[in-house]
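Written out below as C-alpha cells is the structure these notes cover.
The complex appears here minus one protein chain, its other protein chains still in place.
For clarity, chains are labelled A and B in written order, and residue numbers in each chain start from 1.
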Amino acid sequence: MSLAQPRSTPTWLALLLPLTVAVIFIGIWHVAVSWTQSLIFPRPWEVVEGMLELATKGVLHKYIISSLFRVLWSFAIAALLGVPFGLLLGWWRPANLAFNPILQLLRPISPIAWIPLSILWFGLSEAAPMFLIFLSSFFPITLSSMAAVRNIQPVYLRAASNFGLGRFRLFTAVILPATLPQILTGLRIALGIAWLVVVAAEMVVVNPKAGGLGYLINDSRSAGRYDLVVAGMVLIGVIGLILDLLIRQLEKFDEVRWAYATQ
Amino acid sequence: MKSAGPTPRNDLPLRHTVPNGLAVSLRDLRMTFPGQRGQPPVEVIAGIDLDVHVGEFVVLVGPSGCGKSTVLNILGGFQQASGGQIVVGGQPVHGPDPRRIFVFQENGVFPWLNVVDNIGFGLSKHSRAEREQLIAHYVEMVGLKGFEKAYPRELSGGMRQRVELARALAANPEIIWMDEPFGALDYLTRLKMRSDLVRIWQSERKTIVFVTHDIDEAVQLADRVVVLTPRPAKIAAIVPIDLPRPRDMDAPDYLHARDRIFEAMGNLALARGR
Partner (left out) sequence: MSLKSVALLGSLTILGGISAVYFHYNQEPRRNFQIGFLPVTCHLTCPVTHFINEQMHGEGTYDPRRFNGFPEMKEAFISKDLHATFIIAPLAMKMREQGVPIKIVHLGHRDGTALMVHKDSPIRTIKDLQGKKIAIPSYYSNQHLILYRTFQREGVRYDKNLLIETPPPEMPVNLATKQVDAIIAGEPLMAKTEMDGYGRVLFLSKDVWPNFISCVLAVREDVIRERRFEVQDLVDGIARSGKWIDEDKDTTMSHRMQAADIAAKKQYFNQKPELIRYVLSKPPDRVKYTNLKVRRADFEEIAALGVAAGIFNGTVTFDDYADTSFIPEGREIDAWKWELKQ
C-alpha cells in the first residue's frame, strides 16, 4: 500500500496537550467560582464529590443504566425502522414522492416540542421519553439511508444488472453493501443525537426509581443541587464519547472502509 | 519466465452458435440525445453499419466525445438507440445480458468485496467447488496470485482492471465489451495490460469489442480497427490489422497501419510530424 504516513506526533505530546487543556480549563473554572463567590455554581471538586455521593448511594449506576436502556432501545428501534424505510424511499420513486414532503416537514421539529404530545399519548410510561429519543434518531437515519441509495455509483448498478441479478440478490449483494458505509455514518450521527436528547427526553416525567442522567439534571435543578447538575453533564459527556468510540469501531471493517478517506 | 499460463478452458460449452457467424450486426445505428433545458437535441451517432464476427477482436477508435461509449452502451443494452437495427448474438438487444459482460471505463469492481469474491460475483449458479476452481483459474490467468484476499482499495489501478477482466471472463460470456479499460493507467502498465489482454484473448477466444481513443492501443490489439468521425459519429474507415501477435511496434507494417488510422482521422500531418 502506498499511503504516505502523515507526519506523526509523538505519543507523549498527543497525551500531554489535551491533558494540559483540561487542567487549565478546570483551573479557570475553579478560580472563576471562587472569585465570584457564587452561591449556586459548584466548584470542580464539589462536582466530583457529588458524583461520589451518588455512587455511594447506589443510584449512579442505576441512572446510567436507565438512560442507556432508553437511548439504546429507542435508537435500535429507530434503526430497525429507519434503515429499511430510507432504503425504500431512496430506491422506489413513488414512495419517495409520497413520504419525502412529510418527512422534511417533521424533521426540523425539535424533540422538545413533542414533549406535550408524548405525555398525552404515552403518559408516565417509559414509552414517553423513548418516543422522543426515537423521533430524534429516526429522521436522520431515514434520510441518510435514503441519500445512501441515491449516492450509489451508477457503475455498480450497471455491473449488477449486467450479471443478471434478481431483485433479491441485487438488494443483498449490491445495494446493501454499497450503501452500508453511508448508513453506518448516519447511524453514528443519529446515536450521538439520541444521546444528546436524553436530557430533554427525561424532562418528561420518568419513573423516579429508575431515574436517568437527564432526570438527574432536571431533578437536581429542582432541588437546587447544581453540583449534581454539572455531575450529570459530565457523565453524559463521557458516556457519549464512549458510545461514539464504540460505534466508530464498526467503520474499520473491510466491508465499509473503502468508502471512508483512507487516512 | 514460466508464463506457460493456465491451460485454456475446454470444459465450458461454447455458445457461439450464431447462424451467420456474426456476434454483432449494426445497421444504420442512430442516437440523438434530447436537448436539456431548452438546448437543441444532440445528435451523437449518425448512422453506423458494422458487423463483428464471432471470436473477433474489434477496436473502435475516435476522438474524445465522438460517441464511442454511446455505441458500446447501446450494444451492452444500457442505453436505447434512437434508430437502427441492433442485433447481438443473433437477437435484438433488450437490455443488459449476462452472456455479454461490460468492462467499464470507470472501474466497476465492487469495493466491498475482495478479489476472490469479485471474480466469483457472476458464478452464483455454480457449485462451490466449481466456483472455487474457476476463480483460481482466472486469478492465475490475470496474474493476481497472492492477492486473493486483498480488497480493491489495496490494489493499484492496473490490478483493479485485472480483477474486472477476470470477473468478466469467469462468467464465460460470448462477448466482452471494453470501454477504455486502460485509459486511467500509466504508460508502462498500459503496455503490459495490452499484451496480457492479447494473451488472454488468444487462450479464451471471446469476441471483444474494445473502445479507445489511443491509436497505438488499437493497432496493438485489433483484428480490425473501426475509425469513427468526430461527433456525430460515422465510420470514417475500417482498417484490418493482419499482423501476427505479439506485435512489433517498430515493424513497417505496424507503422503503416497506424498511419492509415491517423489518416482516416484527418491527422496524417500530425502523425508524420512525430
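Here, contacts are C-beta pairs under 8 Å (C-beta built on N, C-alpha and C of every residue); 3 or more make two chains touch, one makes a residue touch a chain.
Predicted model only: the values in this text are computed from it and were never measured.
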Chain not shown, its touching partners among those shown: A
Residue of A:Trp29, A:Phe69 or A:Phe171 touching the missing chain in the full complex: A:Phe69
Residue ranges of subunit A at the interface with the undisplayed chain: 39-40, 62, 65-66, 68-69, 72-73, 76, 115-116, 119-125, 180, 203-205, 207-210, 218-219, 221-224, 250, 253-256
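As a convention for this text, only the chains that are shown with their structure count from here on.
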Chain centre separation in whole Å, for subunit B relative to subunit A (CA means): 48
Parts of subunit B lying in touch with subunit A, wherever the complex brings them together: 76, 78, 95-98, 100-102, 104, 106-108, 110-114, 121-122, 124, 151-154, 171
Interfacial residue positions of subunit A with respect to subunit B in the complex: 1, 153, 155-156, 158-159, 161-164, 169, 173-174, 177-178, 180, 254-259, 262
